[in-house]
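For this depiction, one protein chain was excluded, whereas all remaining protein chains were kept in their positions.
Chain naming follows the written order as A and B, and within any one chain the residues start at number 1.
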Amino acid sequence: MNPPPVAAGAALVRPRNGFADYFETALPKIVLGPTLLCALIFVYGFILWTAWLSFTESRLLPRYEFAGVVQYITLFANERWWTALSNLGIFGSLFIALCLVTGLLLAILLDQRIRAEGFLRAVYLYPMALSFIVTGTAWRWILNPGLGFEHLVRQLGFEHFTFDWIVTPGMSIYTVVIAGAWQSTGFVMALFLAGLRGIDDSIIKAAQVDGAGPVRIYTSIIIPSLRPVFFSALIILGHIAIKSFDLVMALTGGGPGFSSDLPATFMYTFAFNRNQIGLGAASAMMMLVTIVAVIVPMMYSETRRQRHG
Amino acid sequence: MAEPYRTQTAGSQLIGRTVIYTLLILFALYYLMPLFVMVTTSLKTLDDIRGGNLVALPREISFDAWAKAWGAACTGVFCGGLKGNFMNSVNFVVPAVIISTLVGAFNGYVLTMWRFKGSDVLFTGLLIGCFIPFQVVLLPMAQTLGWLGIANSIPGLIFVHVVYGLAFTTLFFRNFYVTVPAELTKAARIDGAGFFTIFWRIILPLSPPIIVVCVIWQFTQIWNDFLFGVVFSSGQRQPITVALNNLVNTSTGVKEYNVDMAGAIIAALPTLFVYVVAGKYFLRGLTAGAVKG
Partner (left out) sequence: MKRSLVAVALGAIAMAPYAPVYAGEVEVLHWWTSGGEAKSVAELKKELEAKGDTWKDFAVAGGGGETAMTVLKSRVVSGQPPTAAQVKGPGIQEWAAEGVLANLDDVAKAGNWNSLLPPVVSNVMKYQGHYVAVPVNVHRVNWMWANPEVFKKAGAKIPTNWDEFEVAADKIQKAGLIAVAHGGQPWQDATLFESISLGVGGAEWYHKAFVELDPKALNSPAMEKSFATLRMVQKYIDKDAANRDWNLATAMVINGKAGMQFMGDWAKGEFTAAGKVAGKDYICAPAPGNKGAYTFNIDSFIMFQQKDASKQKAQKDLASAIMDVHFQEVFNLNKGSIPVRLGMNLDKFDQCAKDSAAEFVASSKTGALVPSWAHEMAMPPANKGAMFDVVTAFMNTPSMTPKQAAEKMATAGKKS
């Protein structure tokens, strides 16, 4: 459904001479230049800088003497790092899955010619407008057993009702999933809804003529055609999951203990609070490697598919 | 006029509709609960909060907490509430959103209408910028801002937000312009229209839907940012998220939940406003192409 790529600009421009011609040809690159320069310095340059620091013994402030892989050895001997990694696994997969499933479900439901669709959409979407600091503060309160939901249910007469995940090690990471999904589902729903609205009705009509029921139409025609939306949603959710920092800080503070630590909070704690910049840099590099390992093949296959599809 | 696949026979339709509406309303209640709790709590007195429960309505509505959060709450020796910080945020968020959106639009335009050898690779390379964890860039960025002479200033903060927003804005515009038929620009080029003429005359008039999406996204991201705000600003120049953090982390004897909640809502008002007012255009913009590819 994408148009064929436009042929290189120069060939189509009427021939002109000298500098003006050259300038006109180079103009697109000149316009793109500052952004590329920024990315080169502020993304790739800083990654290299971090990589270098991860091979040093930097503590309070950056130092640049090479010290080998000692920080990586320390990192993987650190129990807290493993907790952070496994939490990222739990949080990342559950958060993304929950957002995708709920988002798709809400989008499909909303797409059934619903009254007050605009209002409902706003309700599902508004959490995205809040900062994680706000979300964390509100949810921290709701999930607090003594003040929030548990207290409420007990007041209603269910004396033995317990919902204390936020204070239970091993469970607190799931409260981060709850709050995170609450915040991000609306956006995913909007993406899917937009995707649903963009589907060509004639394909569906054709399927109906063939006698396919609504469930089949959704599972075998509509959902597969939402593939690009899944891709966009995955990119956005993945980036939220890996960068999740504010939410954990505001909701659990990484606790109880360090049971809800994520790599981002781990890196921050060690680099900035414990004066172990080298170790922090090593953990940051591991995060970046994970991102590259997951995202790049995904993006590559998607752009390839696009170009040939 | 319902599309055929969305309707069924009358009997099953009634049951189906009931299920759909019930589900939608349940979800809506779930999504509204935190907001409801925040709003009612902010309107309660402290006694009321202690005595009642989470979802109880305030016994009497009091706006004291709001007044305090806005103009009188103390952090350290400063007792001016969030008022000043609100304007700080406006001062750097607006330029940062405008610049990053504009640059993103040009980038998207180049990457679709003026492709050159290697431009796809460059685009993929740019996208990696979406994923860099911000904690990683704090120190090198501080150093760079120091060299540029804009450390600890509003321009510095704008600069940081623009730099790390470009990957997203470029992505939005690129994916939107990919859907614009190439014939539109081809004809103009044969007539001799230049790079900027095509952009202003042809591309920009097509862009409002995606501009809305991009502005909403950037506005939300930058307004809500805490980390850059706390690290790259100080004193009375701090943005509202930092002031809010100071507010909720400061307590004297009793924790004033009502003031915290009022502060949280104040900090969220502009983004809430943008979502509610522009929400319709947001979806339209997404439909118009942002999600394709």
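To be clear about the criterion, contacts are C-beta pairs under 8 Å (C-beta built on N, C-alpha and C of every residue); 3 or more make two chains touch, one makes a residue touch a chain.
Given the structure is predicted, the values throughout are model-derived calculations rather than measurements.
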Given the contact definition stated above, which residue among A:V167, A:A207, A:I221 or A:V294 touches the chain not shown here? A:V167
From the list B:Q13, B:T197 or B:N249, which touches the chain that is not on show? B:N249
Selected from B:V55, B:C74, B:I98 or B:L206 as touching the chain missing from the view: B:C74
For subunit A, residues in touch with the removed chain: 59-65, 74, 79-80, 140, 144-146, 164, 166-167, 169, 172, 252-253, 255-259, 268-270, 272-276
Considering the whole complex, not just the chains shown, which residues of subunit B touch the missing one? 74-78, 138-139, 141-143, 145-146, 151-152, 230-232, 234-235, 242, 245-247, 249-255
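Throughout what follows, only the chains that are shown with their structure count from here on.
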Can you tell me which positions in subunit B touch subunit A when the two form their complex? 2-6, 8, 17, 20-21, 23-24, 27-28, 30-35, 37-38, 41, 53-55, 103, 106-107, 109-117, 119-120, 122, 124-141, 144, 163-164, 166-167, 170, 175, 178-182, 185-186, 189-190, 192, 194-195, 220, 223-227, 241, 244-245, 248, 257, 260-261, 264-265, 267-268, 271-272, 274-276, 279-280, 282-283, 286-287, 290-293
If you look only at subunit A, which of its residues touch subunit B in the complex? 1-6, 8-9, 12-14, 24, 27-29, 31-32, 34-36, 38-39, 41-47, 49-50, 62, 102, 105-106, 109-114, 118, 120-135, 137-139, 141-142, 147-149, 151-152, 155, 182, 186, 190-191, 193-195, 197-198, 201, 204-205, 207-208, 214, 217, 228-229, 231-232, 235, 238-239, 242-243, 245-246, 264, 267-268, 271-272, 277, 281, 284, 287-288, 291-292, 295-296, 299-300, 302-303, 306-307
